[in-house]
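A single protein chain has been omitted from the complex, and every remaining protein chain is retained in its original position.
So, chain A:
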Amino acid sequence: MRHRNAGYKLGRNTSHRRALLRNLVTSIVMEDRVETTITKAKAARPHVEKLITLGKKGDLHARRLALSYLQTREAVTRLFETVAPRYGERNGGYLRIVRTGFQKGDGAEKAFIELLGAEQVLDEKRQKRAEIRAKRREELDKAMAEQQQQSAGDGTDVSS
């Protein structure tokens, strides 16, 4: 029987745990996807779902309740205006957790937790990031090539 085994303690005292979860939940609302450990993802999920339910209600009282949990006003705005309207038809199950591997150091299992319906936004974000990275690499390669040319020129000078 799993009586009295509910919830996740995460090895923290109450205030530490509450602070951690509020922080994590705010990040999920703001970023759509967060990579964390599987246990933290599972602990954060019900909190996010309850907030989205508040977001679907959309009245002033719900907004104040959300503000009392989320850490920034921007997160509340995003929750009510961007995140919650995605789930008009759906009753719960707004998040997806996918296991991704193991953490170096302590071997904890990693996972990402993401909001359903955010795939397109996330893919765009990732593409943008990849473009920036490619551009930066190109510049680096160019700088490196120039440097090499210069040092090669110096080398021939010294030998002659």
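Points to keep in mind about this one:
Here is the rule we go by: contacts are C-beta pairs under 8 Å (C-beta built on N, C-alpha and C of every residue); 3 or more make two chains touch, one makes a residue touch a chain; residues count from 1.
By our rule, contacts and distances are computed from a predicted model.
Missing chain, UniProt protein name: "Large ribosomal subunit protein bL32", from among "Potassium-transporting ATPase KdpC subunit", "3-isopropylmalate dehydratase", "Cytochrome c biogenesis protein ResB" or "Large ribosomal subunit protein bL32".
For the chain missing from the display, the contacting residue among A:K9, A:R90 or A:R126 is A:R126, taking the whole complex into account.
Among A:T72, A:T100 or A:Q147, the one in contact with the hidden chain is A:T100. Annotation for chain A: contacts to the undisplayed chain at residues 98-101, 112, 119, 123, 126, 130.
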